[in-house]
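Quick notes on the structure that follows.
What you see is the complex with one protein chain gone and the rest in place.
Every chain is named by a letter (A and B) in the order it is written, and numbering of its residues begins at 1.
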């Protein structure tokens, strides 16, 4: 008994050490947000001579943090809701109705995940620029929907297949329509996957640089990652305010993730019925 | 009969309509347009293009540097996939046992995914060129004396490490989700049978996790083959162009060398390679799943 306690303690220690090494890039980052870029370049390990928050103020100021934050929030929230609901529905269609066309479409969607974004980039902006559907939130959201649905459909599909038919059959005997069955029976069972997709898509949309940089040209629409690049110059990077901006950008997602993680576990517990 | 068909069409449109419309409009149509461009010598600057048939493909497939780069990318992807999946699987296993502070650890290992690839790349670039050599010189660690990014082999490993580092936390979550759905009575039964820890993993958990392994392999394969941001920020293809992964090379070709059709054609070939690898492994694993 005692020895297992010791092994346990050693195990915990090793795990903590591993985590510390794993996170050391961030710890060094946080330490250096309190220094000037020069102090940082000269010795990244030195303790800050005095704790100053200049970099944070600089970041908030130069990034127009408030505007960027609100923009990122709108895009991410709406984008994730759209992707999750519609992809779950499509995955349900593909998993439950094994028509030939569904099989083909599912295959095409899965395969499309292997397309490098750069392949469609120029055609995309050419097409949407020509029709004038660009430089608006709606346009960016539509593109997130299009690019995000394959992964979401793929993931939902796997889980829906594991749900026994019996539940839906009972519902359909009750005379419940397909749409109602989906929203009443299937969607609640998908909670764990919904959390997973939510986390992945939040991270993607919140941090994405390339797509918004192509679509959003008006400064009042800019998302946070676009503003972070104020600290880049042609051949170098103004590190310390960039890192402060990085920490500030990261915090909201971290909070959201902590919240959702709890939800994932809850959802998993509920989903364990299957 | 006819009514049923009508109802099915309705179901298809309601359930599939929105996603398929967006998917077609955003992915398929631009892809088709892009595919068409590979048969031309489109010039972005002048906007002129002429149909040149398979010319681009011919010159790519006879280009030794491109084939070398493709092989380099395959090596990179293979290592990244193995390292990140083994690490993620082990971490996921350790962190599903109900340890104290489990949530904290899970969050900790997931943190690298909270940041976009470009910034993460610059962060690591700084670590490799400044912080590690600083330590290497201070403590005399030979391996860190010089920057990893100025040596061909070490720069390759730097890419693998950073990508695996980030992917690991991501895949870990998927594995944890899989482990949670492994019925605990099966695990208990295995424990009562006296199955050893390692054997338990091999004979019980592994077969039951096939579906999460499929997902993780697919994700890690496509993500590592399509690495672009990290490549740009961390090594920028250097030293002297030795670490240009396929996506990076495509962008250079299309935009810097202004050979759009050729870059696009390289992308199509990359797509085929990834699709073949990813789908083969999925099909193979799915068969395992059925057998298990």
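Convention: a residue touches a chain if its C-beta (ideal position, glycine included) is under 8 Å from a C-beta of that chain, and two chains touch if they have at least 3 such contacts.
Here, contacts and distances are computed from a predicted model.
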#### Entry: The complex's invisible chain, by UniProt name, from "Sodium:proton antiporter", "Ubiquinone biosynthesis accessory factor UbiT", "Acyl-CoA dehydrogenase" or "Bacterial extracellular solute-binding protein"
"Bacterial extracellular solute-binding protein"
### Query
Which residue, A:15, A:59 or A:122, contacts the hidden chain when the whole complex is considered?
A:122
#### Entry: Touch residues of chain B, complete complex, unshown partner
18, 44-47, 118, 129-130, 133, 145-147, 149-150, 232, 236-241, 251-252, 255-259
### Task
Provide the residue numbers of chain A that touch the chain removed from this figure.
36-38, 41-42, 62, 78, 81-82, 85-86, 121-122, 125-126, 128-139, 141-142, 183, 187-188, 209-210, 213-214, 217-219, 226, 229-230, 232-237, 239
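What we mean here is this: only the chains that are shown with their structure count from here on.
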### Message
Can you work out the whole-Å distance between the CA centroids of chain A and chain B?
### Response
15
#### Entry: Contacting residues of chain A [partner chain B, same complex]
12, 15, 19, 22-23, 25-26, 28-29, 41, 43-45, 86-87, 89-90, 92-94, 97, 99, 101-102, 105, 108-120, 122-124, 126-127, 142-143, 145-147, 149-150, 153-155, 158, 162, 178-179, 182, 192, 196, 199-200, 203, 207-210, 225, 228, 237, 239, 242-243, 246, 249-250, 253-254, 257-258, 261-262, 264-265, 268, 271-272, 274
### Task
Would you mind writing out the residues of chain B in touch with chain A in their complex?
8, 11-12, 14-16, 18-20, 22-31, 33-34, 37, 44, 94, 99-100, 103, 105-119, 122-124, 126-127, 130-131, 134-135, 165, 170, 173-174, 177, 180-181, 211, 214-215, 218, 222, 225-226, 228-229, 246-247, 250-251, 254, 260, 263-264, 267-268, 270-271, 274-275, 278-279, 282
